[in-house]
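A single structure is presented below for examination.
Only a single protein chain was left out; the remaining protein chains are all shown in position.
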Amino acid sequence: MQLSMTAAETARRVSEGELRPLETVDVFMKTAREREPNLHALLAVLEERAGHAAERLDASLSRGEGPGPLSGVPVVLDDGICVRGTPTTCASRMLEGWIAPYDSAASEMLDSSGAIICAKGNMDEFSIGCSTETSAFGATANPCDPGRVPGGSAGGCAAAVAAGYAPLALACDTGGSLLQPASYCGVYGLRPTYGLVSRWGVAALAPSMDQLGILSRTVEDAALALSVISGHDPRDAMSSPGDRPDYMAAVAVPDGKDARRPLAGRRIATVAEMRGGSDLAGACREALDRTLAMLAEAGAELVEVHLPLSFNHGLACYQVLLAAEASSSLARFDGVRHGLSAEADSLNSLYLGTRGKGFGREVKRVAAAGTYILGSDRYEDCYLRASNVRRRIVGELLDALAGCDLIALPTTPTTAFRRGEFDGDYFGMSLSLSFTVQASLAGLPALSFNAAGAGELPAGVQLIAPRRGEAGLLAAAAAIERVRASRDEAGERRSER
Amino acid sequence: MRHVYTPVIGLEIHVQLATESKLFCPCSTDYIGAEPNTNVCPVCLGLPGALPTLNARAVELAVRAAMGLSCEIHDGTIFHRKHYFYADLPKAYQVSQYDRPLADRGELYISGDGGSPKRIGITRLHLEEDAGKLVHSAADGRLEGARESYADFNRGGVPLAEIVSDPDIGSPREAREYVSALRRLVRYLGVSDGDMDRGSMRVDANVSVVKSNADTGEILYRGDRAEIKNMNSLRSVERALEYEIRRQRATLESGGTLERETRHWNDGEGVTTSMRSKEAALDYRCLPDPDLGPIEVSREMLDAIRSSLPEMPWEREARFIGDYSLSEVDAAVLVETPALADYYERCVRSGASPLRASNWVRTEVLRVLNERGVGIEECPVRPEELGLLVSMLDEGRASTTVAKEIFGLMVDRGLSLQEATDRCGAHGGLSQEDLELAAKSVLDANPDVLAEIMGGRDLKGKKRKFICGLVMKETRGRATPGAVEDVIARFLEGME
Partner (left out) sequence: MALRKQGVGAQEIALAARIASNARIFMDEEETIDLAGFINEFMGYADELAGVAVSAGGEPSLGSPRARAREDAVRRSDVRDAVLDAAPTRSGSFFVVPRILDPQGEEGSL
């Protein structure tokens, strides 16, 4: 088995008996052992649990029971996702040593699909940060360049997938915390529509934007994982009911007259406000241009939309709402029921001490800022105003998407930055989310893929679709993947000649 | 210048809704006597990653209460998170409703101090979750020297409806009337058991006094209001308010001023003490709860609930007064709970006269229930049998004494009406001979009275009644009045 084996290929071979589940776990463990000292992508390796899961799967396959769609596929979950009986720390001292007493919907669905949860990925503490440097347990390196960050908060998961530990990882995206690391590490990142995937058991940051998403190395694997984890869950009141389309059909190779121009009739829009933006790095602009050319080659019609509010004020709106909601989500860490608890002789000193010791610097600052703006004297001009701006941004995006099928734009304004570059500069670092907060604010699905030139640092381009437009996103990404593959093939043939 | 001091009272009442499961999770609401922290789950313990889901029945019960209070009910209202750090609140926020309550602008009529019905406005009714419970004694029960407090989250997340009245209540007595009327209403509607001693109904009061010129009515001073907490019975509501109004009045009379504050009622000492002042007032930092969507109350749901509403207590009271000619006071006692009113009506329907049935239910039945400390549901005598017993009295087939004896046997021995009647015998075990002997001995002992009757001087029949009374007494009340009259009539005829 090679590092590059996809989830789909792994599941196929395990199902057909060509590969034993224990072998896939072994490969994961071996790769992790080799690379972890340099990358530190993981916070916990669940060797025992994975071994048991592999044995159970092995037994059920040999009994002739039908294989699941992810049979034997190693998966990494970010450390904010509860897996019963295993440590779940959210990369915080606050939850150091805490064993989740219940399963997230995601881990339940993975288990029943035959997937093998192998490890918990490093992340920014409580998902606050964009570089995985705020993790209380040490930063993660970018596998493409160890001097750079993998992005964050889901940097550990993105690095694990990019480095070939596992073909799949699941992590929570709030304002780009999954898309941005996908861009920095050169992997696929899919943020589904708000409500498509259950958040049950996923530690909250900003619940109105939090959405569980997928990191993978191929678009087919993203589709496969989405088929497994999407679905209505009555335990999440925001989970939307109704059937999910066949995502695998969306990435299947089209036949007949559509084969060469699978995106014919699709209107894909660029954002007028991105034109001439000096904040955009050359590599990212080129990545977008390259992508647009491939989209056109696949038959898409390129148009332009105007999103002035979303791009001029999206980030500010996001910052305000994030802090407000995060302060609320983090209030429950008080040293009474779980995790860290300070020595104290009064309730107040218990709270102050526990939260002062348990939270890292960024978490403290964001929680404090959120507490401040939820105060009655600040509520209207901060939280309420941002909520109202958000409503307008949602309207603007939905209007734009009424006139096109997808919006294409760079995932991040730059490629991965250097470790330590933004030490303590929360707002400077957050500029890396300048193009991802919009989909989050509107609950829209977005998919990021690497569009960097050969030999360059990864540079993601994302497509944004209307709500529940995942099939369209996957189809477009699959079309680009095929155009790229055929170009690579052509290139190889040329170089061979 | 003479001054008058007028109290202004508004009440905030938390009513625990009679659901099986908690407001936002499927844990049981049955926390009384439960082992600590047994009815808990990731949601009500506030574990990372847990999410709330709204209990539809809680919404339905809150809507029922709102309809009973003639409120305007709003669709699409939302929940807010009300933040404060305290050991009984696992998430450090309470999910409640803030500026968009489920219902508002309602009313409830009570018997006012003036004697006539008085309208009390309902400001709002909203849904919220209860907090957990803290125990402040040491594990061995000692309060002294305990260095710790203990948290139990069994009650955390139990659904409450908070019902806020307008400041229309003018006296402690009216406050008591209001609480009692609200309790009766929630019981009728099946919204809550309304038991104050079990904490199913918790009353907080906002009290202020207005000082005005007694002659001109001109308002001279409006005191800031005090919020009184910890009143656990109807009586303590009345006592606490009486104390607080006296205190505020005394403060004003001595030239002091009143600040807005929260005060704690100490039932043992009969005083209120200050808990916190306005400066220390909490800022709850409200945030619309992003994990919960709006509360949906569709037209269909409203129609279904409306059509399932029972007769309201005041409607039933009016019907009892009109149909059964009961006094207002008696009707009020009988309609206190729907079960008691049902009992009474089943009694009447099986043939008892309404007035006598009312007397029996209010005295005999309630006495038995009080003695046994049980509710009407556990009354050992079925209402149909009581109805038949009362009709025996109505028809002169049993004396009051015998009827009470029969009732006693039914209560104490669990006998049926038939068995108890057989045990007492016809006419209470009194034979015709016994009765005639008794009549004879009475007549023999009162020759002068007999002479008056026989001489035609008992024009109004008073003497004859007196004789009958003596005979009744001679039989120790066992003979029915009819039988006694018959036997006396026959004796007198025989003497003519």
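Brief remarks follow.
As written, the chain order gives the labels A and B, with residue 1 at the start of each chain.
Criterion: contacts are C-beta pairs under 8 Å (C-beta built on N, C-alpha and C of every residue); 3 or more make two chains touch, one makes a residue touch a chain.
Bear in mind that the values here come from a model prediction, so they are computed numbers and not experimental data.
Among A:57, A:157, A:300 or A:382, only A:382 touches the chain left out of the display. The residue from A:35, A:148, A:266 or A:338 that touches the chain not shown here is A:338.
Checked against the full complex, the candidates B:40, B:163, B:435 or B:470 give a single residue touching the omitted chain, namely B:40.
On the side of chain A, touch with the chain left out of the figure occurs at residues 98-99, 101-102, 194-195, 208-209, 234, 237-238, 240-241, 309, 313, 315-317, 319-320, 323, 327, 334-341, 344-353, 355-357, 359, 361, 364-365, 367-373, 375, 381-392, 394, 423-427, 441-443. Within chain B, the residues in touch with the undisplayed chain are 14, 19-21, 25-28, 35-38, 40-42, 45, 47, 53-59, 78, 84-88, 94, 100, 130-131, 134-136, 139, 146-153, 160, 202, 229-230, 264, 275-276, 282-283, 288, 290, 292-294, 296.
Throughout what follows, only the chains that are shown with their structure count from here on.
With centres set at the average Cα position, the gap from chain A to chain B is 57 Å. Residues 42, 45-54, 81, 83, 85-87, 90-93, 149, 151, 283, 285-288, 290-293 of chain B are the ones touching chain A in the complex. By the touch criterion stated above, chain A contacts chain B in their complex at residues 80-82, 88, 90, 95, 100-102, 104, 199-204, 206-208, 234-238, 324-325, 328, 331-332, 334, 336-338, 347-348, 351, 371, 374-376, 379, 383, 387.
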